[in-house]
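Every protein chain except one is present and positioned as in the full complex.
Presenting subunit A:
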Amino acid sequence: MYAFDFEKPKTVAEAVSALAREDAMALGGGQTLIPSLKQRLAAPSALVSLTGIAEMRGVCTGDDGALCIGGATPHAVVAAEAAGKYPALAALAGNIGDPAVRNRGTIGGSLANNDPAADYPAAVLASGATIVTNTRRIAADDFFEGLFTTALEPGEIIVEVRFPIPARAAYAKFQQPASRFALTGVFVAKTAGGVRVAVTGASENGVFRWSEAEKALSASFSADAIAGLSVPADGMVGDLHGTPAYRANLVKVMTQRAVSAA
């Protein structure tokens, strides 16, 4: 790891000003960033820890009924505190990584990193959540821009994520057993405006919506409704864990499992 200055501001405003420094980076729980620093894949001049900002931690209910999660809230807290209001999201949070990772890793960190096999992007995209930053609100459909890429500007901080609560929802994850990342994970949410299906782990471009399945499921919310559909293998990830065709098949299988569980 290269040397850097460490800062731990107490407010969002202080964090924004610390991040204005050239090559400064925000640090969430560090469960991805710290291993990357050790590999010298990142070399910030300063790390600005967001975990000491009280206003960015915790789970609450907004005036509009949405579930609001502070950007620096660890996965374990979401798993415990969102269970009553949004059980599918809490279950997803409770199965990220392992317990020690869940005690440190944060929802804002996961979303800002946008790992193509991370769990939270599927929930955010399927739920039609809103990413609230220090400067604006970003709809989930506009936030994810491909592999490790998001709509965030340099120095922009995810302060909060707001999830509208769907009528029914579930996440089905086919887990890579060593890393516990999703080999393919599908989050299905049935909302007043129709069904949304978001897939993580499968595509080379990161999380995406499977619109064909959304249409079929909006007409009939059952696993059988998508029995005749298939996902092309083009653009799916191929690695030692699975071929593109294998992952394409998993997308359908996990969607059906999520629908059955919702």
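We adopt the following convention: contacts are C-beta pairs under 8 Å (C-beta built on N, C-alpha and C of every residue); 3 or more make two chains touch, one makes a residue touch a chain; residues count from 1.
In the analysis below, contacts and distances are computed from a predicted model.
The complex includes a chain that is not drawn, and of the options "Response regulator", "Glycine--tRNA ligase alpha subunit", "ABC transporter" or "(2Fe-2S)-binding protein" the UniProt name matching it is "(2Fe-2S)-binding protein".
Of A:9, A:30 or A:146, it is A:30 that touches the chain left out of the display. In the complete complex, the residue from A:5, A:55 or A:224 that touches the missing chain is A:5.
Here the missing chain is touched by one residue of A:103, A:134, A:191 or A:218, and it is A:103. When the omitted chain is restored, the residue from A:51, A:134, A:205 or A:243 that touches it is A:51. Residue-level contact of subunit A with the missing chain is found at 1-6, 8, 27, 30-31, 34-35, 37-38, 46-47, 49, 51, 76, 97-101, 103-104, 178, 180.
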